[in-house]
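To start, the structure under review is shown below, and the notes come after it.
Of the protein chains in this complex, all but one are displayed in their positions.
First chain written, first letter: the chains are A, B and C, and each begins at residue 1.
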Amino acid sequence: MAGVSQPELRHVGLNLTDEPREVREQVESDVFGFWVFLMSDAVMFACLFAVYATVRHATAGGPTAAQEFKFHSAFWETALLLTSSFAYGMVSISMKHTRGRLWIAVFMVLTFCLGAGFLKMETHDFITMFHDGATPERSGFFSCVFVLVGMHGFHVFSGMMWMIVMGLQLAIYGPDQRTKINLIRLGLFWHFLDVIWVVIFTVVYLQGLIR
Amino acid sequence: MKISPSLRADFLTYLTGYGLAIVLTGISFAFVFYRLLAPEAVFAVILFLALIQIIVHLRCFLHISLKQSSRSDLQLILFSALIIALMVCGTLIVVLDQKARMM
Amino acid sequence: MTFWHILLGRLTWTSIAFVRTWRDPTISGIIGGGAAAVAVGGAVVVLALLTYLRAWRYLWTEWMTSLDHKKIGIMYMVVAGVMLTRALIEAVVMRTQQAIAINNQGIVAPAHFAELFTTHGTIMIFFVGMPLLIGLMNYVMPLQIGARDVAFPYMNSISLWLTIGGGIMLMASLVIGKFSTGGWSGYPPYTELAFNGGVGPDYWIWSVSLSSLGALMTGINFAVTVYKLRAPGMTWMRLPLFTWTTLCTSILMIFAVPPLTIATLLLAADRYLGMHFFTNDLGGNMMNFVNLFWLFGHPEVYILILPPFGVYSEVVSAYSSKELYGYTSLVIATMAIAILSFTVWLHHFFTMGQSAPINAFFGIATMLIGIPTGVKIYDWIWTMFWGEVRLNTAMLFSIGFMVTFVIGGMSGIILATPPVDYMVHNTLFLIAHFHNMLIPGMLFGVIAGYYYWFPKAFGFRLSETWGRRAFYCWFFGFYLAFMPLYVMGLGGVARRSQELFDPALRPWTLIAEFGALLLLTGLACIFIQLYVSIRERHSTRVPVGDPWDARGLEWSMSAPPPEYNFATIPQVSRRDAFYWRKKYDGAYQPADHYRDIELPKNSMCGILVGMGLTACFFGFVWHIWWLAFLGFAIALGTAITRSFMRDVKRIIPAEEVAAHDRRWLDRAAAARPISRHLELTPENEGLAKWQG
Partner (left out) sequence: MTTVFICIAATSLSGCSVLRRGFLAPAGPIAHAERHEFFFVGAVMLVVIGPVILLAPLIAWHYRLANTKSAFRPQWGFSWILEGLIWVPPTLIVIFLAVFLVQRTEQLDPYRPIPSKLPPLQVDVVSLDWKWLFIYPTLHIASVNQLIVPADRPIQMHLTSGTVMQSLLMPRLAGQIYAMAGMETQLHILISKPGNYWGENAQYDGDGFVHQKFQVMGITPQDFDRWVAHTQQTPKTLDSEAYTSLSRQSILPQPITFGNVEPGIFSKIVHQMIPLGYAAQHEKAKSNGG
């Protein structure tokens, strides 16, 4: 591994080998700060998961998990989100290995579309649940389902808005230092959402569907 | 774009992650769909698979490794995992015990 | 939906305090109206004064938009001071009420009393304790580690303005509507819609959210600063202890605030969207709130005590003219407290019905914290051992702290024993316990640190006479005010009682009242001290910057420090870096060469984001949805716009740095080194004589 500097190893997205020490330190702390934020966000989700586990049977005589969760949509949502995560990986690679903005933009649009597909399916699920009377007001259990899954959905939505902002910045400034840092952070965010989703599909959907 | 060795390595990392994640997800869903085991056992298995998948994501997508280079991130994640474990396990033990004693 | 309804939401005439007082002129009503009048009047006077002095531009450019960690730190402390005054007055009203209201209604009505303890607790914890400490850490920590600023100066400003926004909400609740009556812990179902339909709990939810959002961002900021911006050579085991406690506090903020956010968010979901997390019916379960709240609440009290522990470490070592005893132990103890604090939250609800082994486990975990805490206290005592202790104001407060804090620790251990807690939980005994920790622990630490670092920040020393007077008021006032509460608590008097029914309690409530007044006098002394010190500043100037013959890097520059802190980033080779530099004559030397320094430009984004979110949350409280939307749009729009700005840095040229540094060195060369005996005299220009 001789000759490869630390930051380059760490951040697939940014080639910092030639930058001065201050810049590298700046990038380090910027990205590390975002990691710290993600971890506190993770604690937030963890608390929600804990609450979810305690209200799993609090259906108050209303619809139950097994009645409301759809196996197939959970599966396809997972597939979409996972693929979008991979697509964002391609954004990072393009950022590191190509000069212009073309490939970055292409893969970002792809990521965006996959994310949108995910959200579309999720909303559709929610709407059918509403039709069945499985609303958040119905029981403690559904309150928690909607808040937990909805919170993740909201994160995905924010990530997509962020992509739009980054797209604009890319158009205006091209991949300059600050854009790149933000693209790296966005990447961390997007992959992190995938990690949360892994827990959601396991603990919420699959657990609810086990018979 | 010219395909350099480092590009190939980076790409392979993502591809591996993607592949593994798909496989792990597939197994989880299959376990539930085909009811391969008793319910409790299925849940244990899918939890375990989720854990593995999280590690895969961290390794391949988020580039956390045991190498010196990403020590502070790794420390951070391990510490967070500790706190999350304390909070989640604590909450479950406490609240479920309370419910058992009063409902 | 009428037009007014859309414009003003739930806001009506009768929401305004003055109108309420007009319609209901009871004593309680008049006190409420009076407080509102003071708040409005105070705000008007301040605004008028600023306009009259034409200070707006200065304030705006030099302070409100500043991203300098030093100025932000000072602003935090000023804000805390304002909030403190209110919370303290509320405390005195509560004590007066309990002193009078024995078998009669007293001066405030039940609901008003409930508002008093809720706002008092909420303010003291979120808007006095946290801002005071965050202010102190903001000012001192970057200086101690040899950094030019915190890692994210712009985020620092947002944190500040979010905290201020929370404070504004609390103040607004005095005039418009009412605050919650559910205590600072806001337990549902009492705070649910079914039992509290008004805006009170909503005020509580959103103001606490603002503050905790600010604290979370501060935590991230400080942790990254300590992690990544240390000067070369400043290894972990060379960090000053205050920096260590800052790091541990930040970690606590990062990991303890999320449970609070979730708890308040879910309560809001119940109240706004009709969900059932904590309601009595349809599967709600209030135990989840209690659990989440204390998952935050317990680490929170250590957020409030760890930085003061750091202050004591610095102060005791500096004023004992001696190296800190047991540095490694102190570091280990600090980390142990931080981590253990995540394992004990259940001790706040031993009485909720879980089984004995669980109570026992958490009881033991709680007692374990006594060990590292004790280690710290012993370490400070041994630091004084074989030293030359200067018994000035800061040391008096420190010694007063050690003596008194252990009593609170003792009651803490008593509370940690579940069978005893069954008896004294929710009584005044508990109130006495935590004031025993917060006043002699946290506040004494803040005052000691304030006395110690004030000359660094403002270039002159604080009055010793008034400092001592304050100490006597605080020390004896504390005992008088809170020892009676221990006794009453043992007698089974519940906390949050606005009326008492046993004449035998009267002597005790009167003593406590007297103590509270003495504490009020103590605070007055602190303000007088400030006034007197400013008036006499010409004879107490310490421009060279090291008035106490102290040891850390923060003393190695002029007082007040230049905006870039260090002319050149220092190279650290030992713990107590400045002490060794002084020893080997490296302290007042020019650098080999100076470089351009890059600093962040001022920015009004922080204030816009902070106030935008405040407007948004205010809209939530009153269901004024357009305002909520507008506020959110402003906050988000600002954040996005800022991310498009590329020109956010400014350069201070090397020549300017060099010139400033040279002026300071000349000043130091001209000053007379002062021995420790004379440091409280006007001779002290901030240059210490080497005495080992």
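FYI, contacts are C-beta pairs under 8 Å (C-beta built on N, C-alpha and C of every residue); 3 or more make two chains touch, one makes a residue touch a chain.
In this text the structure is predicted, and so the values were computed from the model without any measurement.
A.B. asks: Which chains here would be touched by the one that got left out?
C.D. replies: Displayed chains contacted by the hidden chain, ordered by label: B, C.
A.B. asks: Would you mind spotting which of C:417, C:529 or C:684 touches the chain that isn't drawn?
C.D. replies: Checking the options C:417, C:529 or C:684, the one contacting the hidden chain is C:417.
A.B. asks: Where the complex has a chain not shown, which of C:51, C:235 or C:355 is the residue touching it?
C.D. replies: Per the contact definition at the top, the residue touching the missing chain is C:355.
A.B. asks: Of C:62, C:502, C:655 or C:683, which residue touches the hidden chain?
C.D. replies: The one listed residue touching the chain not shown is C:502.
A.B. asks: Give the residue, chosen from C:177, C:440, C:477 or C:570, that touches the chain omitted from the document.
C.D. replies: Going through C:177, C:440, C:477 or C:570 one by one, C:177 is the residue touching the chain not shown.
A.B. asks: Hey, which of C:197, C:232 or C:653 is the one touching the hidden chain?
C.D. replies: C:197
A.B. asks: Can you list where subunit B touches the absent chain?
C.D. replies: On the side of subunit B, residues 101-103 touch the unshown chain.
A.B. asks: If the hidden chain were put back, which residues of subunit C would touch it?
C.D. replies: Counting over the whole complex, subunit C touches the hidden chain at residues 9-12, 14-15, 110-111, 114, 177-178, 181-183, 187-190, 193-199, 280-281, 286-287, 320-329, 349, 351-353, 355-357, 359-360, 363-364, 367-368, 370-371, 374-375, 377-391, 395, 399, 402-403, 406-407, 409-410, 413-414, 417-423, 425-427, 487-488, 490-508, 510-511, 622-623, 676-677, 692.
FYI, only the chains that are shown with their structure count from here on.
A.B. asks: I'd like the Å distance between the centres of subunit A and subunit B, where a centre is the mean of that chain's Cα atoms.
C.D. replies: Chain centroid spacing, subunit A to subunit B, equals 14 Å.
A.B. asks: So what's the Cα centroid distance for subunit A and subunit C, whole Å?
C.D. replies: About 35 Å separates the centre of subunit A from that of subunit C.
A.B. asks: Can you pull out the residues of subunit B that are in contact with at least two other chains?
C.D. replies: In subunit B, 72, 80, 83, 87, 91, 95, 99 touch at least two other chains.
A.B. asks: For subunit A, write out the residues touching at least two other chains, lowest number first.
C.D. replies: In subunit A, the residues touching two or more other chains are 32, 36, 39, 43, 47, 51, 54.
A.B. asks: Can you list the residues on subunit C that touch subunit B in the complex?
C.D. replies: 227, 251, 255, 259, 285, 287-288, 291-292, 295, 342-343, 345-346, 352-355, 358
A.B. asks: Could you please specify the touching residues of subunit A with respect to subunit C in the complex?
C.D. replies: Residue positions touching the partner: 25, 28-29, 32-33, 36-37, 39-41, 43-44, 47-48, 51, 54-55, 58-60, 136-141, 143-144, 146-147, 165, 168-169, 172-173, 176, 178, 182.
A.B. asks: Would you pull the subunit C residues touching subunit A in the complex into a rising list?
C.D. replies: Answer in residue numbers: 151-152, 216, 219-221, 223-225, 227-229, 254-255, 257-259, 261-262, 265-266, 269-270, 273-277, 279, 281-285, 288, 292, 295, 640, 643-644, 646.
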